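These notes concern the structure reproduced below.
All protein chains of the complex are present and in place, except for one that has been dropped.
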Amino acid sequence: MTYENGKVKDIKIAYIGGGSRGWAWGLMSDLVSAEDISGTVNLYDIDLAAAKNNAVIGEKFNSAEGAKSHWTYRVLETLDGALEGADFVIISILPGTFEEMKSDVHTPEKYGIYQSVGDTTGPGGIIRALRTIPMFEVIAEGIKNVCPDAWVINYTNPMTLCVKTLYRVFPQIKAFGCCHEVFGTQNLLAEAYASITGEEKPSRQEININVVGINHFTWITSAYYKNTDLFPIYREFAEKYKDGYTVGWDEKKFNNVFAYTQKVKFDLFSRFGYIAAAGDRHLAEFCPGKWYLSSPESVREWGFWLTPVSWRVDDLKNRLAKSAGYIDGTITPTIKNTGEDGVKQMRALLGLGNLKTNVNIPNYGQIPNLPLGAVVETNAFFSSGTVSPIFSYDVPKEIYPLVSRIVSEQEIISDAGAKRDLEAAFLAFICDPLVTTSIADSRKLFYEMIGNTKKYLGEYLK
Amino acid sequence: MTYENGKVKDIKIAYIGGGSRGWAWGLMSDLVSAEDISGTVNLYDIDLAAAKNNAVIGEKFNSAEGAKSHWTYRVLETLDGALEGADFVIISILPGTFEEMKSDVHTPEKYGIYQSVGDTTGPGGIIRALRTIPMFEVIAEGIKNVCPDAWVINYTNPMTLCVKTLYRVFPQIKAFGCCHEVFGTQNLLAEAYASITGEEKPSRQEININVVGINHFTWITSAYYKNTDLFPIYREFAEKYKDGYTVGWDEKKFNNVFAYTQKVKFDLFSRFGYIAAAGDRHLAEFCPGKWYLSSPESVREWGFWLTPVSWRVDDLKNRLAKSAGYIDGTITPTIKNTGEDGVKQMRALLGLGNLKTNVNIPNYGQIPNLPLGAVVETNAFFSSGTVSPIFSYDVPKEIYPLVSRIVSEQEIISDAGAKRDLEAAFLAFICDPLVTTSIADSRKLFYEMIGNTKKYLGEYLK
Amino acid sequence: MTYENGKVKDIKIAYIGGGSRGWAWGLMSDLVSAEDISGTVNLYDIDLAAAKNNAVIGEKFNSAEGAKSHWTYRVLETLDGALEGADFVIISILPGTFEEMKSDVHTPEKYGIYQSVGDTTGPGGIIRALRTIPMFEVIAEGIKNVCPDAWVINYTNPMTLCVKTLYRVFPQIKAFGCCHEVFGTQNLLAEAYASITGEEKPSRQEININVVGINHFTWITSAYYKNTDLFPIYREFAEKYKDGYTVGWDEKKFNNVFAYTQKVKFDLFSRFGYIAAAGDRHLAEFCPGKWYLSSPESVREWGFWLTPVSWRVDDLKNRLAKSAGYIDGTITPTIKNTGEDGVKQMRALLGLGNLKTNVNIPNYGQIPNLPLGAVVETNAFFSSGTVSPIFSYDVPKEIYPLVSRIVSEQEIISDAGAKRDLEAAFLAFICDPLVTTSIADSRKLFYEMIGNTKKYLGEYLK
Partner (left out) sequence: MTYENGKVKDIKIAYIGGGSRGWAWGLMSDLVSAEDISGTVNLYDIDLAAAKNNAVIGEKFNSAEGAKSHWTYRVLETLDGALEGADFVIISILPGTFEEMKSDVHTPEKYGIYQSVGDTTGPGGIIRALRTIPMFEVIAEGIKNVCPDAWVINYTNPMTLCVKTLYRVFPQIKAFGCCHEVFGTQNLLAEAYASITGEEKPSRQEININVVGINHFTWITSAYYKNTDLFPIYREFAEKYKDGYTVGWDEKKFNNVFAYTQKVKFDLFSRFGYIAAAGDRHLAEFCPGKWYLSSPESVREWGFWLTPVSWRVDDLKNRLAKSAGYIDGTITPTIKNTGEDGVKQMRALLGLGNLKTNVNIPNYGQIPNLPLGAVVETNAFFSSGTVSPIFSYDVPKEIYPLVSRIVSEQEIISDAGAKRDLEAAFLAFICDPLVTTSIADSRKLFYEMIGNTKKYLGEYLK
């Protein structure tokens, strides 16, 4: 890596995963959009062909209209090979396949447990975590051995346990987890401001928030635009749209299984007085099962959808077709801002512009009333060589029962995963807010899900 | 109060409540059993006649067989009058009547929520707390104004919120809450020791335990008899009697609605690895509703009973008959050791013998991973002039999700009660483990229960 | 205050003090340099004439070359009048006169105690704090009553106790203390970088540091420029200039009593491994008396000066002459960047550009191993409507003995001041690192200093 005239050349990025998902292309787009950084991206995926395709596509982004820098793409056949010399490591893998995800999401439905996402918490999130933890142990070991000084950015879910595992295996790792869910709520606040005051909508970056919590269950405890406190405005907005905020929706949006109408978010705000900062599909999964996810009908009443894995399977087909199109030249890569902060974070760490954004890292005390060492989400300040957590104050008393139980559940799963101990994981399972079944039924469900995904749980079953 | 020849004379005790319950007579029995203390008991109850009856009965205890000291009983018509000059204040009131308790316990059943006790946590415990908090504010104010240096012993439920209210109103109060539930589990450990080793059964006081938690949901994290670690022994015992421990039960015990077979306790131990230290009827109420209390049938399968308030009404009749018998002389008071530590605690504070026992006081840090200021239950050391909490270490990770959510729920109720804010209390209500209904149904239930007990909730309804 | 086209108009600033010092003019210069803010400055000083002069001078700055905005200056005769409607309050007073300062600095010399500044810690700092605390109580009360929502910026020394008093009297106050001492060390790091690497000198803002400690005894625990760790560079630099860093000094600088050669700073670094971030004159006063301040000769050997108050008296004359010149027009105000962050902070709070800088505020946990509530100095992030402390991690073990004793000394002085209790303050006095005299001599010195400054200590002497 060399600095010259305010630019940084020869940066080495190891990109782990990305074979099957849109993330990779978004990153490619963001990378060539930044004129002051350039270098090499090492691609590594267990699906080697996918990595090779991405290498081809990556090169095409270099010549897309508006590209301002050039990145070389290499495909590596081993993890260690990809990590060699890395300044940054980006992790975005799919732990298992959609087969496993199908079990995660849909098996609990037989027991009356509905999940809108199923990859973070709840029965699906827990099982997914169990199979992810051993994979992240391997990655953490690799980083420890090959590039211990690299900055490590994780995008994989379940975020909390991925980051936790990295730090458990290699405590000196310079890792953090990124998630854009909070950004959406910043944007909603900007819309609320415009809607209520009649002023122009600010950018989401202008909405100054304090965040506290855990990934996908993060809470905003203060929000300002200029010298305006946005809480009274949001209160008015939430009241105005208590039946759902669908302004600007077209038919396509109405049929999008990822869409939601903010009713869950508004409901939580009306009760607890703080702004839950993630999509409603995620938020609902952290609440007691009977609140928003008691049945498919209830879900619809609350204005969101259960996302069937079949939809994801179809969607993947679209992406594969797109990949083929990129490669055979029938589709031309276009650069567009993804809204992700990943490239900005890298630039800030290199001294190319400070940045405040939300990240997932261990709790060093930035949230005083959550356990030290648990992975939490707060703001952090990114600047040359450092990610400094911004002190976020206590989780407010009103939402503490909701948040603290999740944090401690995650800690139990972390331990259970480390020890490959299913019975220990079962403790977290029966304490999960979505698991409203009897202990006996919970046990049946748990082991059914384990059985369905045993291909990835070998070490637990010895 | 004067010391003479190793005895303390002219002690003044203010006894608040006690009009309708057996506690008063037990205390009278314990008081006359202690030869080194004597003095006056001021009785105050909103049921003046009951207090007067107790005064008559108290005098009779002075001449019971085996009585070793003499206590004078006075009936006072005002709280302040009773507190005047008090060295000790004992609080044992019934907040409301059995009418309110009937609503607390049975109204939730309409919504499929079953409670085995209903006075500590769950819907019943929460509503009971709301009506109790204003009563304890009055008592705390009285103590602050009239006898600020007195030691205050609370026996009233909901214990946690009673003690919390005393400290909230008068932070310098020298108060603690006493509960014998832990003693029962010490006794069970003694039986386990005898059962498994074939040795003689030790006394419960010889079972050295570390306790951590909150009243009625206290946990034992270490247990020794002599140099023997009792955890392996208890594990064997719990396994042996996993279908219920009913050794020594006669038919009467089998039909006693307060009886339980330890199956809940053994089940929790088999899962979480720590010994829950309260009766199963209490323990079940702190766990997710589907675990042990999903239906009357489930309750029976887990070897305990739902205690109908009608039973309590009948039982009160028996006690009133007994009271009449005491007064007309057809029943003679007999002295028997109640097993309560109240009198021992008083004696220890006077310098008449040190004592280690479990108490409910604010968390000063004796449980590092629970919020400071929350009322918790740990061991304490009683000696001349001081109650010193014994450091109990963190709540273990495995049970932290179960315990911490309850502690934070109690904190929310405390605030809601202080502000007479029903909507704030409703936050705790919907976060309660037993409340497995939808938000809409929960709201209906909550306000139905409020309506049923509105006679005692006037300040909330303004 | 109104927003229009990215600018903020009609801002109201209350400026408390400033009558006799250069700060006021610097602020005026910075204010007119910012094109996006304008409004009114209310001047209040116990020296009314000085305030009036400043109002005249302030108006002249509006028409200085390069002025980009206009500020109206008003003189108010009462504190409350000045605070009326304030959006910002700036406090920069001299507690007492140079007469008192003479006693603070020079009386201890009779006892062999030398102070290079005497306004922060040591005997002088303690006595100054005692007379300042009642003054800040008055200001805090005024803010509480008149403009409770205003942002309050303090520049007065002793910084720690000024800020502490503001929060003690009015806990909801939105106050912070600003000090440029850390900036100087950032600048030194920039010079070290240039000196050792041969590269161009970065701006001090590009030096990304983590700071932890207490005002004037703040420590840098990490420092980066771009992706370069500056600690090895600083180590080399400190070694290279261990006999003093005087590069660029001319004769005037060599004779400047405020100058220092960084020898103290380099010596502390060589021992403790962290970078003390204040001028050597301040740093020396926080260390045991025999280290750097045992005698005037020792001071000279360590490359700094004792600053005689007579020098300050002369300097004031110069400033008064300058004031007269401004007013009679013989001197024309010129705008130059003061390097202070005050105006940037105000702009950031208004949403006109984020800022990370170091501030003095109570410890909410941003430094986990210092007492909660003690005023500490760390970085903070300034953005619309909020000052968020950046988590700074523990004070490192090596310097903890040095730092923690000072923090606890300040806490004792705060209490003593609040209670107007000289004997309580004497506890801090004899624990101070500079006070190396016997208890008897310390007492003589303490009361001699109290006697010398009794004009400002009336409430302590009742």
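Points to keep in mind about this one:
Per-chain numbering from 1; labels A, B and C assigned in written order.
Methods note: contacts are C-beta pairs under 8 Å (C-beta built on N, C-alpha and C of every residue); 3 or more make two chains touch, one makes a residue touch a chain.
What you are looking at is a predicted structure, and each value in this text was computed from that prediction instead of being measured.
Among the displayed chains, contact with the absent chain in the complete complex occurs for B, C. Contact with the undisplayed chain is limited, among C:68, C:110, C:201 or C:271, to C:271. Touching the missing chain, out of B:62, B:97, B:222 or B:452, is residue B:222. Where chain C meets the chain that is not shown, the touching residues are 267, 271-272, 288-291, 294, 298, 369, 371, 397-398, 400-402, 404-405, 408-409, 411-412, 415, 424, 426-428, 430-431, 435-439.
Contact residues of chain B toward the unshown chain are 1, 3, 8, 206, 208, 210, 222, 224-229, 349-351, 354, 356, 364-366, 368, 379, 381, 383-386, 388-393.
Basically, only the chains that are shown with their structure count from here on.
If the chains shown are joined wherever they touch, the resulting network is a simple chain of contacts running from one end to the other without closing. Those residues of chain A in touch with two or more other chains do not exist in this structure.
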